[in-house]
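Now for subunit A:
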Amino acid sequence: MLRIDDLSAWYGEAQVLRGVSLEIAAGEVVTLCGRNGAGKTTLLRCVMGLHPGQRGTVELAGRTLSGQPAHRRARAGLGWVPDDRGCYATLTVAETLSLPPVVGPSPWSLEQVYDAFPHLHARRNAPSTTLSGGEQQMLALARVLRMGARLLLCDEPTEGLSPLLVAQVGDILRQAKQHGVAVLLVEQNLHFATTVADRHHLLAEGRVVESLENSEVAAREKDLLAYLGI
Partner candidate 1 sequence: MRTKAFVMLCSTALLASACGGGGPKSDAAGGGLSDGKVVFGVLNDQSGAYSQLSGKNSIKAVELAIADYKEKYGDKAVVKEFGVETADHQNKPDVANAKAAELYDRKAVDVILDVPTSSAALKVADVAKEKKKLYFNISAATTDLTGKSCNKYTFHYAYDTYMLANGTGRNTTEEGKKNWYIVYPDYAFGQDMEKSFSAAVEAAGGKIVGRDAAPFPNTSGDFSTYLLKAPTLNPKPDVLGTMQAGAELVALVKQYNEFKLRDKGVGLAVGLMFLTDIHSLTPAALAGTTYTDAWYWNHDLTNRAFADRFKTAAGVRPTFAHAANYSAALQYLEAVQAAGTDGSDAVVKQLEGKTVEDVFLRNGKIRAEDHRVVHDAYLAQVKTPAEVTEEWDYVKILRTVPAADAFRTPSPDCKL
Partner candidate 2 sequence: MVNFLQHTFNGLVGGAFLALLALGLAVIFGMLRVVNFAHGAIYMLGAFGAYVLLTEVGLSFWWALLVMPIALALFGMALERLLVARLARLDPLYNFLLTFGLTLILQDAVKSRYGVQSSPYDAPAILSGTLDLGAFDFPAYRVFVLVMAVAVCVGVWWLLSRTRVGMVVRAATERPELSTALGIDVGRWVTPVFGFGIGLAGLAGVLAAPIRAVNPLMGADLIIVVFAVVVIGGLGSIFGSVAAGFAIGLVQAWVQALGEDWALLSQVLVFLVMAGVLLWRPAGLFGREEAPA
């Protein structure tokens, strides 16, 4: 589904990514772990086409995305769940949900969204920035599901959420996976990651320093936590 090849990125002179390569198949959930400042968000922004200083190739379902503007990439099937949850003060919840175009074969309907997230239904006419943190996260996820995106780029979707909500995020991601949606998940919460992901990549100093199958994680947990600085 997604293939990243030899991706490098800079902020001005400072190189942040140094030749990252990875692949994700349809229906596969892959996490990207790493300390703060490792370059995870930058990687997602490169895939999304939001980061100007990048080199390397990004392909979605065999079609190259490199050089395309972000709105084309979104329309090709990328669904971005940004780390700040991407809410609008001038758009209501309902408007935020209907803003993006449908880009994939199996978009959720508004009813499905409201069934799955009754809180959003209750607050549907409120400006989306007035939602609680957890609700905002749900809104950001619901929005890309509405698009029917084929690949989700989720930047720390569980950060700051209660265990109950974290579990719900897990349900949603597994459900998406069952529909053949691929997910690139940036995640610090290793326990959560192991409940949803097939594979894990460890990012440090702009490189993928380790790649593990989900089954290997349990054995390496101590090392990994040390890597993450926890």
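If you want to know what made the cut, all candidates are chains of the complex that A comes from, given by their letters.
We take it that a residue touches a chain if its C-beta (ideal position, glycine included) is under 8 Å from a C-beta of that chain, and two chains touch if they have at least 3 such contacts; residues count from 1.
Quick caveat: nothing in here was measured; it's all calculated off a predicted structure.
Here subunit A is displayed by itself, and among the listed chains 1 or 2 from the same complex, it touches 2. Put simply, subunit A touches candidate 2 in their complex at residues 48-50, 69-71, 73-75, 80, 82, 86, 88-91, 95, 98-101, 103, 143, 147.
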